[in-house]
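Removed: one protein chain of the complex. Kept in place: all other protein chains.
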Amino acid sequence: MILFQCDYNEGAHPKVMERLVQTNGEQTVGYGEDAYCLEAAQKIRKACGDESLAVHFLVGGTQTNLTVIDAALRPHQGVLCAATGHINVHETGAVESCGHKVLGLPGEDGKITAAQVEAACIEHRDNDSFEHMVQPKMVYISNPTELGSIYSRAELSALYEVCQKYGLYLFLDGARLGYGLAASDNDLTFADVARYTDVFYIGGTKVGALFGEAVVISRDELKEDFRYLIKQKGGMLAKGRLLGVQFDALFTDDLYLEISSHATVLAEKLRTTFVQKGYELVAPNHTNQIFVIMPDAHLDALREHFGFSYDHRVDAEHSVVRFCTSWATKECDVDALIAMLEQF
Amino acid sequence: MILFQCDYNEGAHPKVMERLVQTNGEQTVGYGEDAYCLEAAQKIRKACGDESLAVHFLVGGTQTNLTVIDAALRPHQGVLCAATGHINVHETGAVESCGHKVLGLPGEDGKITAAQVEAACIEHRDNDSFEHMVQPKMVYISNPTELGSIYSRAELSALYEVCQKYGLYLFLDGARLGYGLAASDNDLTFADVARYTDVFYIGGTKVGALFGEAVVISRDELKEDFRYLIKQKGGMLAKGRLLGVQFDALFTDDLYLEISSHATVLAEKLRTTFVQKGYELVAPNHTNQIFVIMPDAHLDALREHFGFSYDHRVDAEHSVVRFCTSWATKECDVDALIAMLEQF
Amino acid sequence: MILFQCDYNEGAHPKVMERLVQTNGEQTVGYGEDAYCLEAAQKIRKACGDESLAVHFLVGGTQTNLTVIDAALRPHQGVLCAATGHINVHETGAVESCGHKVLGLPGEDGKITAAQVEAACIEHRDNDSFEHMVQPKMVYISNPTELGSIYSRAELSALYEVCQKYGLYLFLDGARLGYGLAASDNDLTFADVARYTDVFYIGGTKVGALFGEAVVISRDELKEDFRYLIKQKGGMLAKGRLLGVQFDALFTDDLYLEISSHATVLAEKLRTTFVQKGYELVAPNHTNQIFVIMPDAHLDALREHFGFSYDHRVDAEHSVVRFCTSWATKECDVDALIAMLEQF
Partner (left out) sequence: MILFQCDYNEGAHPKVMERLVQTNGEQTVGYGEDAYCLEAAQKIRKACGDESLAVHFLVGGTQTNLTVIDAALRPHQGVLCAATGHINVHETGAVESCGHKVLGLPGEDGKITAAQVEAACIEHRDNDSFEHMVQPKMVYISNPTELGSIYSRAELSALYEVCQKYGLYLFLDGARLGYGLAASDNDLTFADVARYTDVFYIGGTKVGALFGEAVVISRDELKEDFRYLIKQKGGMLAKGRLLGVQFDALFTDDLYLEISSHATVLAEKLRTTFVQKGYELVAPNHTNQIFVIMPDAHLDALREHFGFSYDHRVDAEHSVVRFCTSWATKECDVDALIAMLEQF
C-alpha cells in the first residue's frame, strides 16, 4: 500500500531526523529558551527580512490556532474566516472552547476576499443591534487553504489593508505554507507574508518536521505575554529544543522550500495525468493537494493499492477524493499511481 | 410617539405590578426558595400537566439560553439551530463564551425541520473526521421564532422524535411563547411543549412581567444541579420571590394566555391592513410580530409618529421593518397607525 | 417570625417602588438606553464628582463581578482578593467559569493590604517560572467586606497606589457600599471610591432597590465595549429602564445614604446589646452585619422567633451566627430581638 492520504504519513525529513539524533544527548534548558530555539528563530527572522518579529515554536496546528486567537481577542470578539476554514470545521470547536465565535463567510475556493471582510465589518457597525452581535476583530485565512488554493500578493495585501482600515488582526495559518510558496503560480515570499499579516505560522508538521509550527508575530500588541498563553493552552514543550533543532534544520540551506518544491512538482505530475485522463479537478490549484472527481468504480480499484482521502459524494456513481503529495513522496510511488490511472 | 418597536417597551401588566406592590414589604428567604416561587412553579407544572417537571426562574433570555445550554453540553458538543436563531446572531456569542459552538442550519422562515437535524447527525456520524468536528448534542428552537413563525404539533413532535433517535436534547426558547400559543393557527398547548421537548422556557419579560423567564425541565439528567449553574452564570436573583410573584400572577386565571391573545388579535388587525393596502409581508405569521416591506418614503412619514424596528434594506427604495404588538398595546394606538396607513 | 438573615429579605424601598409604579405604563426604548438610565447615570457621576465616569446598570452582584472581571483580563491573568472574598467562595466559580484564576490572599478581617498586593506582584515577577503562573492583573476588594469590615481612605488609596505601580486594576465590589459609607467609622465618600479605584459598583439589591448594581468605570481602557460584555454575560436587562428608575430614585435627595444610615444605626443598637450581654463579636465593625459567637442553646431559643444566618461552629456548644439589618429593618423588630437577648 502506498499512501497519498495526507502530508503527515511519514516521520521527519532525514536531515531533520539527523539533527535530532546528533543533539539527543546534549543538556539544555527547557521550554524553548535554549540556543537551538534562539538560532532557529533568528533564521526565520532573516528569511522574513524583519528583525523585530517575535518567533515562538508550538507543537501542532489546532493548538497554534487556538493559542493565537485566544491571545488576540477580548471575550466579545470573534474571528472571520472562510466557512470551510479549518478552525470552523475541523478543530472540534477549539476556538469556541476558548470563548470565541467563528464567523464563517461563504466562498467556493476556500479563500475569502477583502470585500467580504469589509462588508462584514460594515454590517456589524451599521446595525442597531451591534452590541448584541459578536464584534469581528480578527481575520483567519490559511495559505494554502483547505482546498489547496493560494492567495496572490495582491489578494493578501488587499486583505491586510482592509484589516488595518477596520482595526482587525490578520492571521495566516501556514500549516502547509511551504507547499503554497512552492506552487508554480505563487508570487508570495516569507517577507510578504510577514509584511501583510499581523501574525502567521510556518507549518513544520506537514513540511519535513516530526511536528512543530513556528508562530511569527509582527504586531506588537500580539507579542505581549504570548508565552503565558502557550503555557496555559498546553503548547509549551518541556524539551523545547526539539522544535528549535527541527526548524533550525528546515531553515538551513533553504531546506524548507526545497522539500516543499519536491512535493508540488510531484503533485503537478500527478495532476497532469488526472487532467489528461479527463477527470474533473475540484478547486484546481498548484500546491500539494489534488481534489478530483472520480467514478466510484475507479476508486474501488485504486483502494487495493493506494491510500487517498474520501471527501464527499457527488452523485450516485462519483465522489470527490483527495490525493496529497509531500516532502516524503517518492517519485516511483507517483509513477505507480499514474500507471494505474493510465489503465482506466 | 407611539412605539411598536418591540414587546418590551412598557413595564409589567397591572395585575403583575399590583402583586409586586402588595408583597413588597413581606420578608422572605432569598434565591428562589420562597413560597411564591414554589407556588408559581406548581401552577406551571399544572398548566403543563406534569408533576415531575423541574421549574426554575431566571431573569432574562440570553442568560437563560446560555445557562441551559452550558448545563447540558460537554465541552466538545454543540447546539444545532436555525442560522437566524437568537443564540446564533443576537446574544454577542454568549453560547460560544461558555465554550460551545452554535451549528447554524439554513432556512427561510426561522424554523428548522426534523429532516435537517437528522441530516446533520448523519453527516457527523458518517464522517472519518467525526472526532475533529463538534458533536451535535442539542437542538435549539424558538417558538415563535425570530421571524414570528410557529411550530405545529406535528413539526415539534417530529423534531422531538429525531432528537430522541440520535440522543440529542431538544430545547425550546419560549421568550414569546404566549404569542405563539395565542396565534390563530397554533395547535400546541403548554402540555405539548413540555412533552415534546427536554427543556423549554416560558417568557415573562415580553409577556406581562417586568422581567423573568420560567425554565421547565422534563429530562431528568438536565435537572441535576441546575441551581448551581444558575448561580454561576449570574442568573440567581437575590430577591427571587420577585420572579415567583410575577409568574404566580401570570399563571392565575389564565392571565398569561389572555394577555397574549390581546397582542395577537391586535397584530392580526394591523396585519390585515398591511395586506389590504398591498404591502408584502415577509415570513407571514399570526403571532405578535409583523415583518413587512415598505417604501422608504412611507417609513419616513410614519417615523414622525410611530416607532418600529428597521430590519434590512430590500432595494434602493424599499426596506423590511417590523411592527410588534404586546400585552400592553392599546387598540386606539393600533387604530391610529391603521389610520395613517390608510392615507398612503 | 422576624428575619435578620440578610439584607435582601424585603422588596424595594417605598420611594423606589412608587417610581416603578408611576412609570410602569410608559413606553421607552430597551437595553438601558432610555432617559431614566441616562438621568440616573448622570446623578451618580455627580455624586462621584467626575463627569468622565462611565456608568452601567446590571441586575445582580455575581453577574456584575464576572462581567467586570472578564472584561478586564486577558486569558492568562488572574485577580487577587481576600481568600474570604465573595468571588473566591460564594459565586460557584463564576470567575473561573470565565477562564480566570482567583488568587486568594490570607487575612483575618476580610480585607487585604497594599503590602500583600505588592508582595504577590514581586513574587510573580521575581520568579523563574513566572510564565508558568497566572499573572496578577486585578485586585478585587469588597467594601464593606464579607465580614462587614471597611477600608479607610488611607488603606484604599494605598491599595490604589500599589495597583498603579504594578499595572493592576483595582475593582471594588460595593454590593453593600451604602452600609459602608454609613458606618460610624467610615471616612470614604463616593468621590473617594471613584478616585481610588479603576472600577467599582454601587449595590442596589441590598440597599433599597428590588435589584440592580451600578457599575462605575474610571479607567478608560475598561470602558471600551463594556456593553458587549454585559450583553454576552446575560446582564443586559431588556427593560433596562427598571434599573434607571430605581437608581434615579436612590440618588434623589440622598435617599441611598439616608436609608443606609437607618440600617447601620439599628445595627449599632443591636450590637451594643450583644456586647453588653457579654457575647464576643467576630470581625467587629460598624456596618449592617453583626457576626457574634453565641451558645447553641441561646440560638435554639432565638430560632423560634427570629431568623439569622448560621456561619460556622466554634466549639461543641458555641457557633458564629450573623444578624443583618437593612434599609427595611423596623426598629420595633430590633427592639423585640433585644428584649429577647436581655432575657438570656
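The first chain written gets the first letter, and so on, giving A, B and C; residue counts start at 1 in each chain.
The criterion applied here is as follows: contacts are C-beta pairs under 8 Å (C-beta built on N, C-alpha and C of every residue); 3 or more make two chains touch, one makes a residue touch a chain.
Treat the numbers as computed from the prediction; the structure is a model and nothing was measured.
Which chains here would be touched by the one that got left out?
Its contacts among the visible chains are A, B, C.
Hey, which of C:H13, C:K43, C:H56 or C:H100 is the one touching the hidden chain?
Result: among the candidates, C:H100 touches the missing chain.
Among A:Q116, A:T205, A:T264 or A:Q289, choose the residue that contacts the chain missing from this document, as touch is defined above.
With A:Q116, A:T205, A:T264 or A:Q289 as choices, the missing chain is touched by A:T205.
Check the options C:D128, C:D185 or C:D253 and report the residue that touches the missing chain.
Reading the full complex, the residue touching the unseen chain is C:D128.
Which listed residue (B:G11, B:G60, B:G85 or B:G99) would be found touching the missing chain in the intact complex?
The missing chain is touched by B:G99.
Which of A:Q232, A:N285 or A:T325 touches the chain that is not shown?
A:Q232
Please give every residue of chain A in contact with the chain that is not shown.
1-3, 5-6, 8-12, 14, 17, 20-21, 23-30, 59-64, 66-67, 91-94, 97-98, 205-206, 210-211, 228-229, 231-239, 242, 307, 328
In the whole complex, what residues of chain C lie against the chain that is missing from view?
Touching the missing chain: residues 75-76, 78, 89-93, 96-102, 128-129, 131-134, 309-310.
Touching the hidden chain in the full complex, which residues of chain B are there? Just list them.
For chain B, the residues touching the absent chain are 31, 70-71, 74-76, 98-99, 131-132, 135, 225, 227-229, 231-232.
Note that in this section only the chains that are shown with their structure count from here on.
What whole-Å value do you get for the distance between chain A and chain B if each is reduced to the mean of its CA atoms?
Roughly 42 Å, centre to centre.
Name the residues of chain A that each touch 2 or more other chains.
Those would be 75-76, 98-99, 131-132.
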